[in-house]
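One structure is given below, represented as structure tokens, and several questions about it will come after.
Removed from the display is one protein chain of the complex; every other protein chain stays in position.
Labels for the chains are A, B and C, by order of writing; each one numbers its residues from 1.
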Amino acid sequence: MEAGAELRYTHRMKTIELMLRSHPHADTQRSSDYAEALKALATCAEMCTACADACLAEPEHLEHLRRCITTDLDCADVCHTTARLLIRFTDTPHELVHAQLHACILACQICADECERHADHHDHCRINAESCRYCQERCNFLLGEISSSVTAETSSPEESPTMSP
Amino acid sequence: MEAGAELRYTHRMKTIELMLRSHPHADTQRSSDYAEALKALATCAEMCTACADACLAEPEHLEHLRRCITTDLDCADVCHTTARLLIRFTDTPHELVHAQLHACILACQICADECERHADHHDHCRINAESCRYCQERCNFLLGEISSSVTAETSSPEESPTMSP
Amino acid sequence: MEAGAELRYTHRMKTIELMLRSHPHADTQRSSDYAEALKALATCAEMCTACADACLAEPEHLEHLRRCITTDLDCADVCHTTARLLIRFTDTPHELVHAQLHACILACQICADECERHADHHDHCRINAESCRYCQERCNFLLGEISSSVTAETSSPEESPTMSP
Partner (left out) sequence: MEAGAELRYTHRMKTIELMLRSHPHADTQRSSDYAEALKALATCAEMCTACADACLAEPEHLEHLRRCITTDLDCADVCHTTARLLIRFTDTPHELVHAQLHACILACQICADECERHADHHDHCRINAESCRYCQERCNFLLGEISSSVTAETSSPEESPTMSP
């Protein structure tokens, strides 16, 4: 790798947040939560694709890894689409972001559960389980943030904020 | 187009159902409902992508079509991922299929609502609104079928097990 | 399925071509070739995803189907992205469409070759091989059309303009 590229890349990893802040409708606080979730989703999508491929290449355990391959493929697709919706926050309605985040949290949880069953025998499953759990955690956190922000925006002054979910 | 290709293609359009029936765990009844939904999802994903591109090319109305472009892009991505999960019905858990179908029904409804607002002025919006409504209808129907089949499978001991599908 | 839906869907299958013709920059001749290719690409992407899932569910032949699963997954992804580029013909440069069509023709050919090796034993591989061959043929045809149209547009003044499409 040529000199400087490693350093430049480390810097560039943070540019997802810079990019979100350069949006005409950017919200600085929200950008940070979105950037974390987006990095987790992109990583999880690639890790799941890689875990499925590594499972397929296992010489002796293919039978036991069928379900893991399917959950990997599902989770990769769901994370990818969820990331795209989160990025397009200009006009994507909150209810759709909610529903897609909900599906994504489920996909990550199911995939992490399945990968953990093989974590002792296959490093790729162990690593992917961690990646799915982290992504599930980030999506869950973001879902909470969006929900409370929607509540705050739409609640009338008479309503007690302590009642908000 | 060379002779015979049109005919061959019409035949091939039905091969999604043949393909589903060739699956080792195929269920003939279910295959038909899945095939209808899959064709609707594939069509809707392409139509939304095309509508977004046509909106971008409108010389004088771009300002009014911003939101339509975003809902088109969201709907295309969600339909694509939903189709992939439905196809992999071997091991994809019902709860994940449910959650993704729910997000997809919302995406189709939101996109159809937005496209209908422009249907009088732009043919691409009118055609796409129909495509989204049909896809929403097919996904809704499939969601009902899956839900009732799950209920039947997990029914209480009082119900006759010989009635289960 | 409710009355009329089957008929409505058959009609709707042709709406990809109607949609392309509703584009502000539509070219009627080109729309027909594009619509054929787009239908083939959408079908091929779904068929490959389904074949991979069916292979994973084969009880005794999983070992022999490893490579088939990978070529299916690759072909599904490449067809999906190629379709998206073809749909966005407003501003996508010809050279990029060329390069992506070239990759797609290769992906379809590799997948068809692999599926044909298993066609005698597995219906899903036989059906998918046909779908990939048809998609390869449509993409090849479109590549030729685009190439000759580019040549005609950029042709020198000595050539007869009346020969241009």
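FYI, a contact is a pair of C-beta atoms (placed from the backbone, for glycine too) under 8 Å apart; a residue touches a chain by one contact, two chains touch by 3 or more.
If you're wondering where the values come from, they're calculated on a predicted model, not measured in any experiment.
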| item | value |
| --- | --- |
| Contacting the left-out chain in the complete assembly, out of A:R66, A:R88 or A:R117 | A:R88 |
| Residue of C:H64, C:H102 or C:R126 touching the missing chain in the full complex | C:H102 |
| Which of B:D33, B:D53 or B:E137 contacts the chain that the document leaves out | B:D53 |
| Footprint left on chain A by the chain that the document does not show | 1, 5, 8-9, 12-13, 15-16, 18-20, 22-25, 32-33, 36, 38-40, 42-43, 45-47, 49-51, 53-54, 56-59, 80, 83-84, 87-91, 122-124, 127-128, 130-131, 134, 137, 141 |
| Positions on chain C where the hidden chain makes contact | 66-67, 70-71, 73-74, 77-78, 80-81, 84-85, 88, 90-93, 95-96, 99-100, 102-103, 106-107, 110 |
| For chain B, residues in touch with the removed chain | 53, 56-57, 62-63, 66, 69-70, 73 |
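In the analysis below, only the chains that are shown with their structure count from here on.
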| item | value |
| --- | --- |
| Two chains sharing the most C-beta contacts | B-C |
| Length of the line joining the C-alpha centres of chain A and chain C, rounded to whole Å | 30 |
| Centroid spacing, where centroids are CA-atom means, of chain A and chain B in whole angstrom | 24 |
| Centroid spacing, where centroids are CA-atom means, of chain B and chain C in whole angstrom | 19 |
| Contacts with 2+ other chains: residues of chain C | 53, 56-57 |
